[in-house]
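Structure first, commentary second.
Missing here is one protein chain; the remaining ones are kept as they sit in the complex.
Chain nomenclature is as follows: A, B and C, assigned in order of appearance, with residue numbering initiated at 1 for each chain independently.
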Amino acid sequence: MRSQAGAAASAGAAGSAGSGTPSIELDGVSFVYPDGTKALDAVSLRIDPGELVAVVGQNGSGKSTFARHLNGLLRPTSGRVLLGGADTRPLHVARLAGLVGLAFQNPDRQLFAGGVSAEVAFGPRNLGVRGAALDERVKVALVAVGLGGEGASNPYDLGYSRRKLLSLASVLAMRTPILVLDEPTTGQDARGSARVRAVVAAAADEGRTVISISHDMRFVAECFRRVVVLRAGRVVLDGPPEAVFGEEAWPELRATFLEPPLAALAGARLHLGSTPTSAALTAALARRAQG
Amino acid sequence: MAIELLAVGYRYAGASRATLRSINLRLEPGRVLGVAGANESGKTTLCLAASGFAPGVVGGHLDGTVLIDELDTRAISTHALALHCGLLFQNAATQLSNTTATVFEEVGFGPCNLGLPVDEVVERVWWALGAVGVADLAPRDPDRLSGGQGQLVALASVLALRPRYLVLDEPTSQLDPAGTALVADALARAAAETGAGILIVEHKTDVLARIADEVIVLAEGSVALAGSAAEVLSDPRLQVLGVEPPARIRLEREVRAAGIGWSSTLAEAIA
Amino acid sequence: MIAATEVPGWGLPEYVVRRPGGLYRSTNPSTKLAIAALEVVAAFAVPGWPGVLAVFAAVLATAAAARCLRGLAVIGLATSPIVGSILLINLFLLPGAADPIARFGPLAPTWSGLWFGLQTVARLFAFSAAIALVYLTTAIDDLLADLARRGLGRRAVFVVGAAVQMVPRTIERASEIVDAQRARGLDTEGRFWRRARGVVPLAAPVVFGALTEVEERTLALEARAFSAPGRQTLLRVPPDTIVDRVLRWAAVIGLVAIVGLRAAGRLG
Partner (left out) sequence: MDLLKRWVARQFTTRVIVLMPVGIAIDIVLGSTVQQALKLPIYLDSIGTILVGVLAGPLAGALTGILANLIWGYLLPAPIGSTTIGPFAITAGVIGLLAGLWGQLGIFRPRRGGRASIVAAAVAVVLVGVLALYTYARAYASPDQFVNITGFQTTDFDRSRLFFLAVMVVYVVLVGAALYLRRDVGAVFAIGAGLVTGIVAAIVSAPIAAIVYGGVTGGGTDALVAAFRAGGDSLYQATLKQGLLSDPMDKMITSFVVFFVIGSLSRRFIARFPNGEKALGSEPDVDSPAASES
């Protein structure tokens, strides 16, 4: 039986990970690829248990490199990655996988089993889950991404967007206290995006930390409480959507080729202050109407 | 002169149920027809049928008829299909021939397959790169391009065959906002310069709002909504059909639903 | 729009024509193939040392002229594990050798074993070097373009060209897959059985990932009139000068001569 890290065991079994979710911290992390490109430049960032953090930035700003440091796939050239205050350098990736689940951007770099259920079962089985508990996790994860009825079908008959939801389900089934998503809404239709949002909300309710890389500004503004903007491997903005999408931050955003959501633009034009989401805009308009 | 789908149905080989059911559709040169719809509603299959690739290249069973300029697509040989109708897919990487060292040769791949004389190939390559606005990428290595640039090179390599129609299956769905804008601008430019009829499948209805003249919405393999872009994209039934309306329309609807008086200043603010 | 810069060959830009410069590098690829074939046959068909040494001299001289000695050395190094084995096995185990150098209990290294070993090594090096010389001085595009001009079909050109470009990309994909599986708890370090269990989750995505692209690539090729009849236009045609033709024919005649003499047993 694999010896599971303490936190993961309690998180796995109980399902509600609130108590067991560790904090995750990057302490002066820099990373230089073999060909010399400096992808991360002295990034220091702390994410407390249960936080919902979106990481945005233009292609090549270090987003994916950042994500791979969280589960140990990449080790910092200098600086440390701390999980629950402990340095993760000595831990095998396979051990970290029980704490930090990472759903990759491209599903075809991950899928291998001939059936949907077998694919989802791969992660939890590696963590030592067997039998009825395993089947239950697979079913719950598939239903959560809307593939409940596809258990027996072949992943490659699902089409790109549903294969992406399948790779999300394969990480969800591991019930890791920290969930990292890489561009989850890319290539999804309206229903697919709604599924992803529901998954993020459910994980938040369970007190788990959700970190997502995305360039879908509406998804970022509506589903996350903290936005980290990366440019050339450095954190240039870090704050709630109201601050990061507020008018004073626009020059910084546009310098990284990012457009704030339409609701934020409209709010500024109407001098209503920072309204990153349609709900905020509507509320501000309602206040103005009464005031 | 048009691509016409007359009561078209289609079922993939080895599949039990039909993917397309009695579709009627018309695409004329110089017009841009947007196609929206939830996943698995038959959008990709519609592209394959309209271009003659289904059943010509992927097999399967086609009911009804597909005419390209009055020619039944089943009567057109595979390579001739490409001369009538250019086809572009979602993933730029798989559309490169993988056998060329420069973008120039990649865009010349199609004309070279036709065995055209070298000077005509050169002329077509510069014309196609110009129509898409990426002539500066000509010396670049096709493998080292960004997603958006890759799609533009793929678009140019299809345009180089000078088809009268273009069928694009979710060209921007794997691109970030910058790449999407790049491709949307290039499509508008290519439509204007080449006068080709464009059928474009797209989830991002903001892109359709910008470049499409008409829009149809598919559901379970048949046409659920059809009409001008403005009409269809502001139709309240979009949400039920799994299609997200453009941001502007969605915002307006939410503000009105909150009982706030709509005004022209508000309309301008969210334009 | 940038006008086509005026360059030899119907307005093709320089970065497309890409004429190779330098001694032997600019020689016609088919000529280089013919020369390599002659050298390989000479290395194997001519018994004893003369053939092998002649090939060695020719290959080293050409490599020096084409300034790719370092490349040849790297390939030579890559074959070194074999050299040790060949020498050892033949030194001690050449059947029928009766002239021991010395005797250490049951083992008896023999002179004829040593001699046969050295010759086998020399032949192997000559054989690898002759072929490596073609590879080091010729771009694959040039080789394929030249063979296409001599009748090689567009499908064969595509298969070889695409395979060579696809290998590095597939290796990149394989390493990404190893990452993706390790991110889901697959431990590739550790005990033997755990590693063996890792074969399918590693091999399968490399295979499936590549296979999913087959359908999209097929449609993309057909959308670019790949299956049109007739000959494919070649943008890049390596030069084939008189000297190239003479060298090529000389190599072919030499090859036939050696094979003929060897068949007739005249080479002793």
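Simple rule for what comes next: a residue touches a chain if its C-beta (ideal position, glycine included) is under 8 Å from a C-beta of that chain, and two chains touch if they have at least 3 such contacts.
From a predicted model like this one, the values you see are computed outputs, not experimental measurements.
Considering the complete complex, the chain that is not shown touches A, B, C. The residue touching the chain not shown here, chosen from C:23, C:171 or C:243, is C:171. Remark: the omitted chain is touched by one listed residue; of C:140, C:237 or C:252 this is C:140.
In the complete complex, the hidden chain is touched by one of A:48, A:87, A:157 or A:205, namely A:157. The missing chain lies against subunit C, touching residues 44, 74-75, 78-79, 81-82, 84-86, 88-90, 92-93, 95, 116-117, 120, 124, 127-128, 131-132, 134-135, 140, 155, 158-160, 162-164, 166-171, 174-175, 178, 188, 195-196, 198-200, 202-204, 206-208, 210-211, 213-215, 217-218, 221-222, 226-229.
Although one chain is not shown, part of subunit B still touches it, namely residues 12-15, 55-62, 74, 77-79, 98. Remark: the residues of subunit A touching the chain excluded from display are 113-115, 154, 156-157.
Everything that follows uses one rule, which is that only the chains that are shown with their structure count from here on.
Each of A-B and B-C has its own count of C-beta contacts, and the greater count is at B-C. Between the Cα centres of subunit B and subunit C there is a gap of 43 Å. Rounded to whole angstrom units, the spacing between the C-alpha centres of subunit A and subunit B is 31.
Residue numbers of subunit A whose C-beta contacts span two or more other chains: none are found.
Residue positions of subunit C touching 2 or more other chains: there are none. Subunit A meets subunit B in the complex at residues 58-59, 159-162, 186-193, 215, 217-218, 257-259, 261-263, 265-266, 269-270, 278-279, 281-282, 285-286, 289. Those residues of subunit C that touch subunit A in the complex are listed here as 173, 176-177, 179-187, 189, 200-201, 204-205, 208-209, 212.
Touching subunit C in their complex are the following residues of subunit B: 48, 51, 53, 57-58, 78-83, 86-89, 91, 93-99, 101-102, 104-105, 108-119, 121-122, 126, 129-130, 135-136, 138-139, 143, 154, 157-158, 161.
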